[in-house]
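Reviewing the structure listed below.
The complex is shown incomplete by one protein chain, all other protein chains being positioned as in the whole.
The first chain written gets the first letter, and so on, giving A and B; residue counts start at 1 in each chain.
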Amino acid sequence: MPQPLHTVHISPRNRLGRILWGLVNALCFRYTPRTAHAWRAWVLARFGAQMGRRCHVYAGARIWAPWNLTCEDDAAIADGAEIYNLAPVHLGVHSVVSQGAFLCTATHDMHDPAFPLQAASIRVERRGWVAARAVVMPGVTVGEGAVLGLAALATHDLPPWGVYAGVPARPVGVRRSH
Amino acid sequence: MPQPLHTVHISPRNRLGRILWGLVNALCFRYTPRTAHAWRAWVLARFGAQMGRRCHVYAGARIWAPWNLTCEDDAAIADGAEIYNLAPVHLGVHSVVSQGAFLCTATHDMHDPAFPLQAASIRVERRGWVAARAVVMPGVTVGEGAVLGLAALATHDLPPWGVYAGVPARPVGVRRSH
Partner (left out) sequence: MPQPLHTVHISPRNRLGRILWGLVNALCFRYTPRTAHAWRAWVLARFGAQMGRRCHVYAGARIWAPWNLTCEDDAAIADGAEIYNLAPVHLGVHSVVSQGAFLCTATHDMHDPAFPLQAASIRVERRGWVAARAVVMPGVTVGEGAVLGLAALATHDLPPWGVYAGVPARPVGVRRSH
């Protein structure tokens, strides 16, 4: 089951945090050397991210709110990947989010004329892989070892160790690396 | 019915206008504070955009030609959304174009060896919503209150108050906020 959506109110504290993060990103993150993974993890942790060991968050990764990010050991976020985490995003051990992928935790309640902002958390479990330009909808869990293919869209939870492709993503194979 | 395609010739005046707009964008638009919506609307209007009241065009929105943009009251264009308006783009009252969406008015005549540039206008009617990373083809109208889902592709006009998803987009639901 996907995580439930809840209404989000962006607090003044959140806005201030993102302004600070934007500044620090521009000065100390975005233009750092490719291999400075330990440095970038340290910077993210200063903004409240829970960072495991040996995480590879590349300099071109776009993270909306570090305080809503958890990366377990050896998790990776590629250049151009976008973590739009109004709700928490949890990346498991050895999980990978590839170039230009989009983990989208937020949406709007389209049935309410006030169009309120809503969000639900996203998880990529141990050894899950969100391939390049793939998109994950709010509340979805990419199961352990599951693969979401190039440019695919995950609209529902992806069971472990399957391979999923297309818009919306359907099962297309099984991964042989238990 | 989609709007018809017409052949486009990029005039020297258009090229000059885009060079100036590129400069002004870099100096007075792209790096403005998040909440400076009135300022950005004023800048767009200086370049010929028809801007209603309380429009929210975010600083990271990419607009090809402001003089081909009409935003009615309370229309919104998010960061990273791309308005590729060789032909006019019309955004209705309270319409929303979300992050990374792409309103693509232009194509080429693939059947002509000279591969001429062609364009057709795009409309998003009142309360229409083009969700994040969705793409709208040349000539398409997103009807009143219609929703084009995350990462979907609108290849035909979208009837009012429907919800459409997939590549190409198909009806998947109805919106309850008349």
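Everything below uses one rule, namely that a residue touches a chain if its C-beta (ideal position, glycine included) is under 8 Å from a C-beta of that chain, and two chains touch if they have at least 3 such contacts.
The shown structure was predicted, so the numbers you read here are calculated from the model rather than taken from an experiment.
In the complete complex, the hidden chain is touched by one of A:V24, A:A45 or A:A132, namely A:A132. Residue in contact with the omitted chain (choice from B:L69, B:V135 or B:L158): B:V135.
Within the set A:A36, A:V93 or A:A151, the residue that contacts the chain not displayed is A:A151. For chain B, the list of residues touching the undisplayed chain reads 15, 19, 82, 84, 102, 104, 107-108, 110-113, 115, 135, 137, 153, 155, 167-168. Interface residues of chain A with the unshown chain, by the touch rule above, are 34, 94, 96, 99-100, 129, 131-133, 147, 150-152, 163, 165-167, 175-177.
The rule we apply is simple: only the chains that are shown with their structure count from here on.
Chain A and chain B have CA centres that are 27 Å apart.
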